[in-house]
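All protein chains but one are shown at their positions in the complex.
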Amino acid sequence: MIASLVVVLPFAGAVLGLLLPRHPHGRSPADNLAANKRAAWFGVVPTALSTALVGWLAWENTPSTSVLTKIDTGGIAITVGLEVAELSVLTAMLVGVVALAVQVYSVGYMRGESRYPSFSAFISLFTSAMLLVVFAADLLVLYVGWEIMGLCSYLLVGHWWEERANSRAAIKAFLVTRLGDVGFLFGIFVLGFAAGSFRIADIMAADIPEPTLVLATLLLLAGVAGKSAQVPLHTWLPDAMAGPTPISALIHAATMVAAGIFVVARLYVLFPQPTLDVLGVAAAIGMLGAALAAFAQNDLKRVLAYSTISQLAYMAAALAGGARDAAVFHLVTHGAFKALLFLCAGAVIHHVGSNLLGHMGGLRRSMPVTFTTMTIGYAALIGLPPASGFFSKDAILYGLERSSSPIQLVLYGSALLTVGVTGAYATRAWLMTFFGTGKIQALPEPAPGTAHVFDGREAPLSMLWPMGVLAVPALLLGFTDAGEFHLAPAVTALAVALLGAAFVYVIWRGAPERDPARLLGPFRDPCEQAFYVDRLYAAVFVRPVLALARGVVRTDDDVVDGAVRATGRATVGLSGLTRHLQNGNAQLYVTGVLAGVLLIAVGAVVLG
Amino acid sequence: MHVVYPAVVAALLFSVGVYGVLARRNTILVLMSVELMLNAVNLNLVAFDVWLRDVLHSGQVLTLFVIVIAAAEVGIGLAIVLAVFRTRKAIELDRLRELGEP
Partner (left out) sequence: MLLVALLALPLLGALALLVPGPLGAVAVRFGLVVSGVVLAVAVAVAAVFDYSDAGTMQGTVDLAWIPWLGVRFHLGVDGISLPLVVLTALLTLLCLVYLAGHRPPRARELVFALLVLELGMIGTFLSLDLLLFFVFFEVVLIPMYFVIAVWGGEGRRRAAYKFILYTLLGSAVLLVGLLYVWAQTGTLDMVRLAAEHPMSRTAQILAFTAIGLGLAVKTPMWPLHTWLPDAHTEAPTVGSVLLAGVLLKMGTYGFARVAIPILPEGAAAVAPWLGALAVVGIVYGALACLAQRDLKRLIAYSSVGHMGFVLLGFATLTPVGINAALFGNVAHGLITGLLFFLVGALKERHGTSDLDRLGSGLLGRLPYVGSLLTFACVASLGLPGLAGFWGEMLALQGAYEPAAGLPRGLFLTFMVIGGLGAVLTAAYFLVMLSRLTHGPWGGPGPAIHDATRVELTAWVPLVVLILVFGLWPSALLGLTTPAVHALLGVP
């Protein structure tokens, strides 16, 4: 019951936030402010209540299932119900806290923006959908939440729709994930029909033959790869950074993209070794490639986006290597520190008026709070003790080290290399943002993708508070699981990470004005373009489909409808042969009639 | 009198009528030919009525009907001819081709 309240509260907030703030109608700036204020209440209060309820669930700590109703579809019934388990409560806690932080943060970030009410309502809707995914007891109910998250992602990435690029990014995000989701849906069918039920508990208990399981989980992986931005469906995530920064923090760093990992962890017993191997290969490629791409990016948010892909691949690798708990642990810590990083990045962008690293520099004096919190975030990302990332990465590396997976070496090697590259790109971004000399130029008006121009001050309190609050778990969350700490992998990882960081520092130290990414030499361009995957997809999928579409329109007009029109013309043409008989001379007609009568009479006499 | 005589006369009358309808150009003459055909039918009706000794004399009754209808038909027909002549200044059938396909 509480779980359903947890899901419904943000949904109600979304509905109210969409419908009510604009009453009475008005679009003057004063009305906008009033509407925003009302909308902020609708956004923050339900999320806060919901988070509090999740907290209560966590404190109660009793697994339970509540079934609301069954939908009889004529085949296998759909069970509308929610299931509370340890994993779901943990993930829900993460979702609730980050969503709350982002809602509060957006109040400041979107101040005076006329479309703030819909913005906060969509965040509420997203929160509700994500919580539905987390608590769903039935795969099809999970799918409902899964898709609604995709829609919210689309709507929020396209929030500043005046800019064509944002609109395109939104479409790409939705379509790429939807492509994966079709596979996901088919995977659900395979599992559901094999088990005779779509309930997760029933499916996990059912005795399904291995080939079916492999097929089903591979199909599920398509959806997971889409949502969690794993190779080969990762291309939408960097573009999705066109959305407002709070959205990047919530949806594209902490929660929605983690949903794929969550689903694999939730259904982990169903995943046979072959599927995990496929997941492992994709993860191994993804984590290293994305980390390299992150090193070469010039846009702060894109750095963080590629970092997200890389870190999600970490979790996927842990799952592939059999270290499920480590993956979940990293999911939670990553959610905290990556959300923190994005919120800090938002503050920086807010302050500078540009996303580009080249426009930043020397910000540590003018933004002391942001500097501190963001440093914590980077420390966690690199895996420096005592930040949370240190512990979770350690757990993953330990798991991979002792994994029995046939591709254990690939996974472990790739993970270790990635640790080094992570250290490098995080250090590069940190140095280029906060150190060196300031290069801020005041822009006459907000650049696309930013809400404000440079005003030379630290961010407002409503933005600083969430950052401060998130910095606590980003720093300390690791100690909740410190009992599982293993020294050897930790030291190895720390050494590798520090090596990467030190390398970048030395390069940067030599010429603080120049981008350390020059270290990559001729590989810089491929890395910056993320190895041209986007161009490949455009050439292989997008353009052929568009050409096919134009071909269909032509065919439809020329062939299908052409046949119809030709039928009409043929009928008219045939009648043209006989119409000349109707020449207007009535006597000719009568002659014809007479001839006909004679013919019939003769025929009757002869044949009769 | 044998029935064949009126039958032959009727057939001849009918043929004259048919010829008139098909071959004459003057609309009034065509109408007259139609009358000839109707009267040929009338002759047949009366002749066969007598020959078959019909108790109800339906042949003769029908003839009366035909005469009445023919009268009405000629009335309307001549009125049409008159109207056509007033508007077109012509009553030649083969010049009245407005309804033909071009």
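Going by the order they are written in, the chains are A and B; count residues from 1 in each one.
The working rule: contacts are C-beta pairs under 8 Å (C-beta built on N, C-alpha and C of every residue); 3 or more make two chains touch, one makes a residue touch a chain.
For clarity, every value in this text was computed on a predicted model and none was experimentally measured.
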| item | value |
| --- | --- |
| Chains shown that the absent chain touches, full complex | A |
| Residue of A:5, A:67, A:182 or A:269 in touch with the missing chain, whole complex considered | A:182 |
| Contact residue for the chain not shown (choose from A:96, A:158 or A:361) | A:158 |
| Subunit A residues touching the omitted chain (full complex) | 27, 69, 71-76, 140, 143-148, 151, 154, 158, 161-162, 164, 166-168, 170-171, 174-175, 178-179, 182, 185-186, 189-190, 193, 545-546, 548-550, 552-553, 556, 560-561, 564, 568 |
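We take it that only the chains that are shown with their structure count from here on.
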| item | value |
| --- | --- |
| Where subunit A and subunit B are represented by their mean Cα positions, the distance between them in whole Å | 92 |
| Of all residues in subunit B, those that touch subunit A in their complex | 18, 21-23, 30, 93-94, 96-101 |
| Residues of subunit A touching subunit B in the complex | 579-580, 582-587, 590-591, 594 |
